[in-house]
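I have placed the structure first, in the form of structure tokens, so that the comments after it can refer back to it.
A single protein chain has been omitted from the complex, and every remaining protein chain is retained in its original position.
Moving on to chain A:
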């Protein structure tokens, strides 16, 4: 299971990108995307920004006057699932999940990747399951914590790229813990 995490600023430019694989169930934490479709990842991720902007205004109840930050599962493309989170300052966190095929059919999946859909379909990944949602939400909350600390710096201008290696370490740590 591979993940692509990106932070998109208010001008729709990517401020931060990070790829990783799952560390659970024997995964080694390295992302494995089929090489010919790497560019798809960014494309799919950015196309879900529109959906985030649409969903962000719907309140939880008609009278609450507020909307939650964690937007859960917002988009699906072929076999890629996108979850979203929006901060108070309208900065969007996007997590794209590419479930891997079962190990037994790994080689055949790679061979067939050139033909049909580029991603092996995995029927046992359910993005709306409460456990997955909880895990992704915890990941987002951790990253949001690190993000608020980043923007608190008076030297950080709005929509700057985030280049701190400490921030990268925090995101990687959160990913290892929850995903």
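As a working rule, a contact is a pair of C-beta atoms (placed from the backbone, for glycine too) under 8 Å apart; a residue touches a chain by one contact, two chains touch by 3 or more; residues count from 1.
Everything below uses one rule, namely that contacts and distances are computed from a predicted model.
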Should one name the undisplayed chain from "SAGA-associated factor 11", "Hemoglobin subunit alpha-D-like", "Trafficking protein particle complex subunit" or "P-loop containing nucleoside triphosphate hydrolase protein" using UniProt, the answer is "Trafficking protein particle complex subunit"
Have a look at A:3, A:20 or A:144 and name the one touching the chain we're not showing.
A:144
On chain A, where is the contact patch with the chain that was removed from view?
56-60, 62-69, 86-90, 144-154, 157-158, 164-167, 170
